[in-house]
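Below is one structure. I have some questions about it.
Only one protein chain is missing from this complex, and each of the others stays in its spot.
Chain nomenclature is as follows: A, B and C, assigned in order of appearance, with residue numbering initiated at 1 for each chain independently.
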Amino acid sequence: MTEFWKRFSKHRGAVAGLVILFLIVLLAVLAPFLFPKSPWAMVQRPFLPPFENATYFLGTDTMGRDLASGLAHGAYVSLLVGLVSTVVSLLIGIPIGALAGYFGGIVDDVLMRFTELFQSVPSFALAVVLVAIFQPSITSIVVAIAIVSWPPVARLLRGEVMSLKSRDFVDAAVLSGQRSFTIIWRQILPNTLSPIIVLASMMVAAAILVESALSFMGLGDANVMSWGYIIGAGRTVIRQAWWVSFFPGVAILLTVLALNLVGEGLNDALNPRLSRKGRQA
Amino acid sequence: MTRFLAGRLVRAVFILLVITVSNFFLIHAAPGDPAAVMAGESGDADPQFLEQLRERFGLDKPLYVQLGIYVSHVVRLDLGYSYRQQLPVLDLILERLPATLLLSLSAFAVSLGLGILAGAMAAARQGRLSDTLISLFALIFYATPLFWLALMAVLLFSIELGWLPGFGYETVGAGYAGFARALDIAKHLVLPAMTLGLFFMAVYVRMTRASMLEVSQMDFVKTAKAKGLRPRVIQRRHVLRNALLPVVTLAGLQAGQLVGGAVLIETVFAWPGIGRLMFEALSQRDYNLLLGVFVVSAAMVLLFNLITDVLYRFVDPRIRVAS
Amino acid sequence: DPVSGGKLDLIVQPEPPSVMIGITTNGPALLVGGNIYESLLRYDENLKPMPSLAKSWETSEDGLTYTFHLQEGVKWHDGKPMTSADVMFSVEDFLMKLQPRHRNLMSHVAKVVAPDDNTVVFTLKEPFEAFIRGFAFYTMPIVPKHIYEGTDYQTNPANEKLIGTGPYKFAEWKRGSYIKLVKNEDYYLPGKPYIDELYYHVIPDGASRAVAYETGQVSVLPGGSVENFDIPRLSKLANTCTTEKGWEYFAPLSWLWLNNRKPPMDNVKFRQAVMFALDREFAKDVLWNGYGKVSTGPISSKVPFYANVGPSYPHDPAKAKALLKEMGYDGKPLKLLPLPYGETWQRWAEAVKQNLADVGIPVEIESTDVAGWNQKTSQWDYDIAFTYLYQNGDPAIGVDRNYKSSQIAKGNPFNNVEGYSNPEVDKLFTEAAVAFPAAKRQELYDKVQAKLREDVPVAWLLELGFPTIYNCNVENPISTASGLPNSLRDAWIKK
C-alpha cells in the first residue's frame, strides 16, 4: 500500500487531480453549510455579473439565483450521478463479464450476445430514449447512464478473467477444492481490481458529462441543481451572461480532468512498468 | 473469410431482430402516444379526433398484434410508415442518412487521424512538456461538455470571425450545384465535424499514447534498436503499427456509435441527420420512425464492427492466418 | 411603395409534420400553410373581419343568416377555378371529418347552401354572434374539392404536393432543413404577393436560431422562435424591428391547471392562496422580458367581451399564508407539471415552485416531454400543471370550453381539464354564447368573469406576448390579427 502511494505520488498530475477532487468533494459535502439557502432561491437581481457583489461573488443567473450556491449544491448532485451510475454499471458489468469469461462456452456466448445487444444501439441515443420513457428524474437518469455504460465493463472484465483464468493460481484453487464462485470471488476478481478502478474513474467522468448533455436535451431532473442543469440553462443566455454557463463548465472540466488524471495515476501505480515482471506464460 | 462473414451476418440479423422486439416494448412503455401528441399540438381535439388518429395509426389493436405486424414488415425490409410525417420510414431515414454519414465519418476521420498523430507525438516525447500539453489539450476537449464547445465554436468562427457558417447542411436557396455545392457543404461541415471529432480525439490520443508506451517496452523494439534502426523508423514501423491494434478495435466500436450518437451536435448545428430525427421521433412518439432509426443505427453499428473485424484481420496476420 | 422580388428567410420551429392545415393545425404548420390555404375571411387587429376568399358578406338582422360573396377569378395552384362548390365541400365534408374545432362551430349551423358559383349562405339554428369570427384561415381553410373528393383525405398524395388558393405555392421540403414556397403568379389580387421565394428554416436549437438571425441567414424570427432572454439583445441589433402584433386572434393565455378534483386544490381558499403566492409581475419582467401582460381572469384583454371585474390577485405572500392557515392546509407536497416547450417555461416552473415554497406549499417538479405532458393532463394525472391556450377570437369559441362542466371529458387537454363544475357558470356561458346582440353577451360575460375570478378554477398567469423580430427591410410582414401565418401576401422587401 505504501509502495502504491509512493508510485502514485510520483505522478504529479495524479496528485493534483486528487487534490482537486478532494476539494470538490469537500465543496459538495459542505454545500448545505456554506450556502444554507436553497440554490433555487431568487436572491438578487437576474444577470448580476460576477465579482460585483461580495455575497454573490459568482453572480446570479437568469432568475437571480446565486450561482455560487448552485455550483456547490450541484457538485453534490453531479458527483452523486457520476458515482452511483458508475457503481450500478459496475454491478451489472462485473458479474456478466466475470461469468462469461470464467465459464466460457455457451454461457459466454449468451452473455456476450446480450452485451452486444446493448452496444448495438448508440449509447447516448439509448440514454435519451430511456430517460424520456421513464420520465426525467435523478433516478431514471442514473439508471439510464448505468444501462448504457456497463457493456465496456463487461468486455473488459471478460478479457481480464479469461487471461487470469489460465494463470496457475486459479488452477491451484481448483485443485484445492474451491468452488467456482469462491474462485471467481476470491482468486479472480481481486486481481481485476486495478483495470476496474481505472475504468471506473473514467466512467464517473463520462457520466457527469452525459448528465449535463441530457440536461441540455431537456431531460434533466428539474428538482435537483446539477452542474449539467446550470450549464444547460445558462447556455441559452450565454451571450448576455457568459458566467452562468462558464463557471459550471469549468467545474465539470476540472472534475473530469481530475478524475482522468487520477485514473492515469492509478494506472501507473497499479501497473508498475519499473518493477520487473514475473515470468508469465 | 466467406464463412466468417456469413457467421457474422447471421449473428447481426439475430441481434437486429432482438433489438427490434425489445425496443418495440421499450418505446411503447413511454407515456403518451402519437395521437395524443398530435392532438396536443393541434390546439384542439375531441374524442372523435383521437379515435380517428389511433385507428389510422393502428394503435387500437392489442400490443402483440402491433408487434407481429411490425416484425413481419421488418423481416421484409419494410420499416413501415411514419404515423406523423405520412411518409415511409425508410424514405425519411435514407433522406437523412447521407448527412449523418458525412458528419460522423468526417468527425471520425478527424478524431482518429488527429488522435493517433497527437498520441504518437506525445508518446515519442514522453515526459516532456509537449507530451503534457498534448495530453492536457486532448483532455480539455474531452472534458468540456460538447454542446458548450459547439456554441463557443459558433460564437468564435461564425459570429466573431465570420469564417464559417454556424449551422445547417448547406446554403439554402443559393442554388449551388456540382463542385460549388460540395464546397458549400464542406464549409458547413467544418464546425460540427471538428467539434465532434475533437471530443472523440481525446480517447484516441490517450489510447495511442498508452499503447505506444507499452509496445515500446516490448522485446522486438529492443531487437529493432539492436539493428541500428533510427528511433523515428522504430516508432513508425515497429511501435506504431503494433500499438494501433487496440486503437482499431476501439475505433470500430465508436464509428458505429457515432452514426446515431451525434444527436447533440446535430441539434446545435441544425444538421439534418438521423440523430435529430430520432430525437424528434421520440418526443412525438412516432413509434415506427423511432424503431426504424434504431434498427438502422444498430445495423450501422454492426456494419462498422464487421468492417473493423475485417480490417483487424488485415492488420494482424495472426488473426488472418488463424482462420 | 411596395416592390416585387427578393427572397425571405424565416424560422419554423419545430418542424411541422405536415403543412396541410386542413389536417394538421399546430403552430408551425399554420405558419407555413397559412400562405398556401385561405379561408373566407381575415381579421384585423381588433378582430374585425376583412375580405379574403370572400369579397363581401352580409348578416341578417336576426343574426341567423350569413351570406358570403366569393372573389372572382380565384384559381387553385393547379390552375382549376375555385368556386362555391369547393367551399361547400370543405365546410360540410372535409373539415367535418377532420377538425374538431370546425365540428364545434358547425353545431350552431342548420344548413349551408350555395345558390351560385360565387355565393355561399350559412343558416344558423339560433343567433350565434361569434360565428363571424369562425372563418379564420386555420379554422376553416378551403380545400380543393376536385383533388380530395372521394379519396382518403389523410393519405391523399396532395397532402405532400399542396394545392391551395393562397399567395404562395408549395415548392420543396427538405426535411430537417427547410421548406420552400414560391410566389403564386396567378394570385387573384393583382401585383400580390411581392416576394418571390419564402424559405422556412428548421433549426432545432434556440441559440442557433438567434445566431441565424444575427448572421443574416434568416431575416424574420416569428414569435416564440428564440428564447425570451435573447429578445432584448436581438432587438437592439442594427436595423432590427420588433412587434408584438399579430397574435390578437390567437390571444394566447397561460394558466396553471389546479386539479379541482383533489384536495387541497378542491378548496377555493387554497386556489386563491396560489393566486396570491404567484409573482406574476416577476414572471413577466424577468422571464418574458416585459412582453405580454399579467392576466386578470379567464378572458384575454385582446378578446371581445373582456372585462376587468371581480377580485384581483396581486403578489401577496402574507395573504396567501393567511388563507392557507385559514383552510388548515397540511403542507402536503404537490406535483407541478411544467410545459415542455423550452427554457422559458422550464424557468417559469422553477419560479412558480419557488413562489409556492415561499408561502409554505412544497412542490416537486415533474419533468416530462410533450407526449408525457399530453398524457398526464388529458388523463387528469397531475396536481398543478402549466398550460396556455388560444382564445380564437371569441370567448364562445376559445374560452368557455375550459370552464363548462359539460366539457369535462378525459382524453384531451383542450377542455375543462381542471374539473371545475359550477352550474351557475355553465348557465352563464351557455347563454352568453347565443345571446344577441353583442351588448347582451357582454353583460353575461361580465358576470361569468366576476364569478370565475372569485372561484379561481385555474390560476391565470399571463397573456403571453410573442414578439416577432425581423429585419427592418421587410415591410408589412404582419397585416392581420393572425400575424405571419395569415399571411405574407402584403409583405415586401425594401431594396
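In this section, a residue touches a chain if its C-beta (ideal position, glycine included) is under 8 Å from a C-beta of that chain, and two chains touch if they have at least 3 such contacts.
We take it that contacts and distances are computed from a predicted model.
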Chain not present in the shown complex, as UniProt names it (candidates "Heme exporter protein C", "Anti-sigma regulatory factor", "Na+/H+ antiporter subunit G" or "Peptide/nickel transport system ATP-binding protein"): "Peptide/nickel transport system ATP-binding protein"
Displayed chains contacted by the hidden chain, counting the whole assembly: A, B
Of B:S42, B:S82, B:S135 or B:N242, the residue in touch with the unshown chain: B:N242
Which residue of A:V15, A:V174 or A:V250 touches the chain not shown here: A:V174
Those residues of subunit A which, in the complete complex, touch the missing chain: 6, 167-169, 171-179, 182, 186-187, 190-191, 193, 274, 278-281
Positions on subunit B contacted by the hidden chain, ascending: 3-4, 6-7, 10, 218-220, 222-230, 233, 237-238, 241-242, 315-318, 321-323
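We take it that only the chains that are shown with their structure count from here on.
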Leaving out subunit C, the still-touching groups: one piece
Farthest-lying chain, centroid of Cα atoms versus that of subunit C: A
Identity of the most central chain, Cα criterion: B
Averaged-CA centre spacing for the pair subunit C and subunit B, given as whole angstrom: 39
Euclidean distance of C-alpha centroids - subunit A vs subunit C, Å: 46
Set of subunit A residues in contact with two or more other chains: 132, 135, 235, 238-239
Of all residues in subunit B, the ones touching two or more other chains: 30-31, 151, 267, 282-283
Partner subunit B, residues of subunit A touching it in the complex: 13, 113, 116-117, 119-125, 128-130, 132-133, 135, 205, 209, 212-213, 216-217, 228, 231-232, 235, 238-239, 245, 249, 252-253, 255-257, 260-261, 267, 273
In the complex, subunit B residues that touch subunit A: 11, 14-16, 18-19, 22-23, 26-27, 29-31, 132, 139-140, 142-148, 151, 155, 210, 213, 217, 253, 256-261, 263-264, 267, 275, 278-279, 282-283, 290, 294, 297-298, 301-302
List of subunit C residues in touch with subunit A within their complex: 206-207, 210, 227, 229-230, 232-233, 282, 286-287, 338, 340, 342-343, 346-347, 349-351, 353-354, 357, 364-369, 372
